[in-house]
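The complex appears here minus one protein chain, its other protein chains still in place.
Labels A and B are assigned to the chains in the order they are written; within every chain, residues are numbered from 1.
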Amino acid sequence: MTMRLWKIFGGLKLAGHKTMSMEDATEATPLPKILTLPLKQHIGHAAEAIVNVGDKVLKGQMIAAAKDYVSTPIHASSSGTVIAIEERPVPHPSGKTTDCIVIETDGEDKWIERVENANYRQLDASALRNIIRDSGIVGLGGAGFPSFIKLNPGPGNMVDTLILNGAECEPYITCDAMLMQEHGRKIIDGLNIMRHALQVERCIIAVEDNKRAAHTMLVNALQEHEAEYIDVVQIPTLYPAGGEKQLIKTLTGKEVPSNGLPINIGIVCHNVATAAAVADAVLEGKPLISRYVTVTGEGIEHPRNLDVLIGTPLNEIIELCGKRSEANQYIIGGPMMGFEIADTNIPVIKTCNCILIQNKKTEAEFVMPCIRCGQCAAVCPAQLLPQQLYWYARAKNFDKTQDYNLFDCIECGCCTYVCPSHIPLVQYYRFAKTEIWAQEQEKKSSDIARQRHEFRQFRMERKKAENEERKRQKKELLKKVSGKKDSADDAKKAAIKEAMERVKAKREAQSAIAKNTDNLTEKQKKEIAEIEARRKKAKEEN
Amino acid sequence: MLATILAIATLAIIFGLILGFAAIRFKVEGDPIVDKIDAVLPQTQCGQCTYPGCRPYAEAIANGEAQINQCPPGGEAVIHELADLLGVDPLPLNEEHGEHTEKTVVYIDEQICIGCTLCIQACPVDAIAGAAKLMHTVIEDECTGCDLCIPVCPVDCIYVKPVTETINTWKWPLPEVNQPTLKDLLDLKHIKQEQQS
Partner (left out) sequence: MSSIHSSPYIKTNENVTRMMLAVIFALIPGTLVYIHFFGWGVMINILIAIITALACEIGILKIRQRPIKPFIYDGTAVLTAILLALALPTLAPWWLAALGAAFAIIIAKHLYGGMGYNPFNPAMVGYAMLLIAFPKEMTAWIAAETHGLTFLNTLNFSLFNTLPDGISYDALTMATPLDTIKTQLSLGYTLDEVHSSHSSLFGNLAGYGWEWINIMFLIGGLVLIFIKVISWHIPVAVLGSLSIMAMLFNFADSGSYAPVSFHLFGGAAMLGAFFIATDPVTAAASTKGRLIYGAGIGILIYVIRTWGGYPDAIAFSVLLMNMAVPMIDYYYKPTVFGATGKS
């Protein structure tokens, strides 16, 4: 059916390179020996391991639980033994490592007991969301945002449209196209489940008009009553029509507010693969443990789509498709928004939708100065001024970049594609964004440091004050005690003094009494002498 | 002639009155500038600016006693922010106070630590946990890299290490652009002179 479509500003018509990987049906890859499952394959907090080294796990068993609200659990993609929980290299532009659970498969591929909810309509929305959360489902379009959050309208938000994004506008990637061709009914089942969770009426599935087969399959898979509320729409092939904000504009004419979310205008948008995963999870109790990956590029002998278990080493699936000898550039994702990796010994994670291998001729590209031609602004789908963002990001004037709405940039790469001076514009914006986030982080830490410093100063003051107080009290006490001691001494001293004076007085008194031997007359002296002589004589005779 | 002088004098008086009135009536009560300056500084509390902490430095800048380019941990970013805040021209970092280096933290070699608590007393943000005669450990998340604990340790058991970059703290690098700026050319000249001498 023909629905009214709106035009988006900017965008590019790019060569699709899609037919090369759509010639064969999707195959499942053989079971790998080792599965490496990073604890963070999504936006938000990393999951926390709930198994230990040496534990035996079954296929679909939860091995890491979600932490905090914005987080998702991780499940074992096959049965086996946990041989390590340690840092391993993961798909990331930095090439760094992160914590992973490594499982050695035992070849049996034994499932855990699954809970199938064919009557999901009896469940209430929140129970449904919990099932989706516990199944580890994240946005499979490449962003990896936990899907259950986007199935919660939140208090006070009315959702009137649910959109499934089957646009897949980036060149080379065809995994969504193949999924729509091969499992169209599952996608519609998933759509119905999401619709029930969101309590929304109208649904749209958008497919670019270069995917005729996918569109036909989806239309045919619709049941009669479903066609009343589901529109399967073909949108003009343009890069990046599949960007969430651009798709919403194309289908509804509404613009998601700058720095806002689609829920603010009553719209929720999910990828078709996410819908298929939701159907698997709710109807068959299968958590997210595998996904379609496109292996393509000039450096691949046999480009095609594979159904890959999460955690499978990338080099194994590249081997399966045959790598050409001149291949030297490995890109995860598409040529416009993917990232280059140096080492293919990394696992496929939930957000890997494509591995693109090219034969890049190494030539150092000379970057000319910006000639202000304005072609970048003419193609920017977010209607920004890439030129000004470039000047300010290069000058590290981050405040000004935010004035020019840096964070509205979806990093689609259209500006860099058209720049005649070959300036790596998107890298400047990515640099600016990460610098701004780092600065915000530093500001937070410095605020904490300031608080700690102030508290320390307060603590020192307090300690000092306490010391002073104690000293003062001690001094007071001492004073009181030493005061008593003095008066006792005084009394004693006074007593002694009195006694001594008495004695002295006595002595004086004694001396004051005239002694009869003093002041003797001559006659008296003669008589005393005679008496003395007689005494002496008497003594001698005795 | 007299009329002209009178006319201009009258105009001057009128405009002066208007300006004076506006200055009083529309006066803006701003936040204390010291708080604003302190909010910009990195709170390393290292003392490299010659003031005992970030707050005293902020006060000195507000009083006009200190220049805005004395903070090595803050680097160019802080100098520019201060220049914007105060409405002055940004200056290059005053190298006498130190170089702007990568953010570092310290760690204590526990085999050597004797538990003297001198480092605990020195740390301006209380980032070292420990007590007398017990093990001392640096709480890495709180360490600001001010290095004030290093000189006081009697057994030199505190070492500096760069903050490890994880996948979450990794930043996109500035793209290589093969046009040298004036600074690059001056550096090149400097290097050539060094090579010749």
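Simple rule for what comes next: contacts are C-beta pairs under 8 Å (C-beta built on N, C-alpha and C of every residue); 3 or more make two chains touch, one makes a residue touch a chain.
Predicted, not measured: the structure shown is a model, and the values here were computed from it.
J.: I'd like the shown chains that the missing chain touches, ordered by label.
T.: Per the contact definition above, the missing chain touches A, B.
J.: Of A:Arg121, A:Arg372 or A:Lys444, which residue touches the hidden chain?
T.: Per the contact definition at the top, the residue touching the missing chain is A:Arg372.
J.: Which residue from A:Gln387, A:Thr401 or A:Ser446 sits in contact with the chain not drawn here?
T.: A:Gln387
J.: In the full complex, which bits of subunit A touch the chain not displayed? Write them out.
T.: 9, 14, 93-94, 171, 245, 249, 254-260, 264-265, 329, 331, 333-340, 358, 360, 366, 368-374, 377-378, 381-385, 387-388, 404-405, 408, 411, 413, 416-422, 424, 426-427, 430
J.: Where does subunit B touch the missing chain, residue by residue?
T.: Spelled out for subunit B, the touching residues are 172-176, 178-180, 185.
As a convention for this text, only the chains that are shown with their structure count from here on.
J.: As a quick test, compute the distance in whole Å between the mean CA positions of subunit A and subunit B.
T.: The computed centroid separation for subunit A versus subunit B comes out at 28 Å.
J.: In the complex formed with subunit A, which residues of subunit B make contact?
T.: Per the stated touch rule, the residues are 38, 41-45, 53-54, 76-77, 124-127, 142, 144, 165-167, 169-175, 177-179.
J.: Quick check: in the complex, which residue numbers of subunit A touch subunit B?
T.: 90, 92-94, 96-98, 364, 366-367, 369, 394, 396, 423-424, 427-428, 430-431, 433-435, 438-439, 441-442, 445-450, 452-453, 455-456, 459
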